[in-house]
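The complex appears here minus one protein chain, its other protein chains still in place.
Here is chain A:
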Amino acid sequence: MKVFVTTALTIDLESEAWECAHCGHELGPARDSYKRGLLVRERDPAEVHAPILDPARYAFTFAPDPAWCRLLEYCCPHCGHLAEVEYLPPGHPPAHDIELDIDALKAQWAAREEQTEPSLGPDFTPPPHHHH
């Protein structure tokens, strides 16, 4: 049974492994950080958030300051899909962001039906109203 932990990552409860939600590639033990099974690269944030104002003329351009902020991009080593983007000051330790209690998760899902896709949740329906 698979649990859709994020849009990019699932946990397979039988194998207790993280998997890429796009290609199914196994990424490593679910009791460990999923990041250890991904590839990561560091980027100057201006490569994504490019200056809107001329950087030759202005100190502040809508692009983050690369001395203050860097992007770490995590992707699946098999299909290259982006799973997470972390914004950090240079050199700051990456977070072990999702650490689930796998035993509790298995017990919780033992009583649930398997899902084929993540549940979106209810759509918004405006309440009935009258126009005057």
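Here is the rule we go by: a contact is a pair of C-beta atoms (placed from the backbone, for glycine too) under 8 Å apart; a residue touches a chain by one contact, two chains touch by 3 or more; residues count from 1.
Keep this in mind: contacts and distances are computed from a predicted model.
The listed options are "Spore germination protein KA", "Acetone carboxylase subunit alpha", "Xylose transport system permease protein XylH" or "AraC-type DNA-binding protein", and the UniProt record of the chain not shown names that protein "Acetone carboxylase subunit alpha". Seen across the whole complex, the unshown chain contacts chain A at 3-9, 33, 35-42, 45, 47-50, 52-54, 57-65, 67-69, 71-75, 77, 79-87, 89-101, 104-105, 108, 112-113, 115, 118-122.
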